[in-house]
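All protein chains but one are shown in place.
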Amino acid sequence: MSAASADESASAPDALTTLRDALRQFALERDWDQFHNPKSLACALSVEAAELLEPFQWLSEPESAALPPQTLEHVRQEVADVFLYLIRLADKLGIDLVTAAKAKIEVNSRRYPVAQARGTRRKYTEL
Amino acid sequence: MSAASADESASAPDALTTLRDALRQFALERDWDQFHNPKSLACALSVEAAELLEPFQWLSEPESAALPPQTLEHVRQEVADVFLYLIRLADKLGIDLVTAAKAKIEVNSRRYPVAQARGTRRKYTEL
Amino acid sequence: MSAASADESASAPDALTTLRDALRQFALERDWDQFHNPKSLACALSVEAAELLEPFQWLSEPESAALPPQTLEHVRQEVADVFLYLIRLADKLGIDLVTAAKAKIEVNSRRYPVAQARGTRRKYTEL
Partner (left out) sequence: MSAASADESASAPDALTTLRDALRQFALERDWDQFHNPKSLACALSVEAAELLEPFQWLSEPESAALPPQTLEHVRQEVADVFLYLIRLADKLGIDLVTAAKAKIEVNSRRYPVAQARGTRRKYTEL
């Protein structure tokens, strides 16, 4: 992160921190921390990911790229649910999402070199 | 993107926008946009969510909150994978993650009023 | 098991009973019943279902119907894993799979009457 963005976050928390804090407050007010252990949150995340998959299951790939507005609005809520549980789980595990994501992109860059990975769906173990 | 948000990101793009753009570039260089339709990305997200669940499956809840360092490092990578596919899917669907998340917290606040939801695991349909 | 079903299985146990008993024996020999509570088995089942989905995630629908032999062999093993955990979970919950399946087909017949459901992918709540 640049000095500029560090400055910025000193004065105004970034969006992910704001969401993390909102979820902490949400759980605190409802006394839900007793249920929010990592295993249960990982279950909830898988359940939400499947709810996000559900509206796509019988569509063809091209159809999935042209959802009717009502389906898209439903999908938007499921996307949000996955995001919220992911933020909550990462918080409980002490994982910084952005740092972890940047590190994973680095790993993926090494696993999928452009020359070998171009235009193929093969897994890195088969490149 | 509106002119306003373009201006804003001109001075210091936020972390999510930076990750979204890195994933766009990653796919472009590898000619992977042909595979990244929403249905396939939703499949990939579910698969990654399950890979994140896998290290927890045989643990008790208290054990899941005290992972050994090697397991935590593995979990960190799986958390990152879920995050990256979520950013990519949201991008392809034109969904702003932070806006959707804030809207969903609002919905959840109404579904789970503190007075009724306090200390219970019941679903909102049963409160 | 009732005396009647014990009699029946005395002459020739059906395939599902044989598999259920093999899994019981497998767990017993390894002292794994301590880990095989329904929540953990339901986690394992979701994980295996996602491993079964994984080889299909980047394929088109027509491609998914014409797997190369090596992929099909891998898929066969994942299908088996889902089946084995399903048998094990049902056993732990006291659920007879065949009876439950027949009852669900009845429910589905009522939810999806031929006249309304013909040729459509709509969910029964939208018919």
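Quick notes
Each chain gets a letter, A, B and C, in the order it is written, and its residues are counted from 1.
Keep in mind that, in the parts below, a contact is a pair of C-beta atoms (placed from the backbone, for glycine too) under 8 Å apart; a residue touches a chain by one contact, two chains touch by 3 or more.
Since the structure is predicted, the reported quantities are computational estimates derived from the model, not experimental observations.
Counting the whole complex, the residues of chain B in touch with the unshown chain are 39, 43, 46, 50, 58-61, 121. With the whole complex as reference, residues 11-12, 14-16, 19, 22-23, 26, 29-32, 34-35, 37-40, 42-43, 45-46, 48-50, 52-53, 56, 59-65, 67, 72, 75-77, 79-84, 86-87, 89-90, 92-93, 95, 97-98, 100-105, 107-109, 112, 114, 117-119, 121 of chain C touch the missing chain. The missing chain lies against chain A, touching residues 35, 40, 43-44, 46-47, 49-51, 53-54, 56-58.
To be clear about the criterion, only the chains that are shown with their structure count from here on.
Chain centres here are Cα averages; for chain B and chain C they lie 29 Å apart. With centres set at the average Cα position, the gap from chain A to chain B is 1 Å. For chain B, residues touching at least two other chains, in rising order: 35, 40, 43, 46, 49-50, 53, 56.
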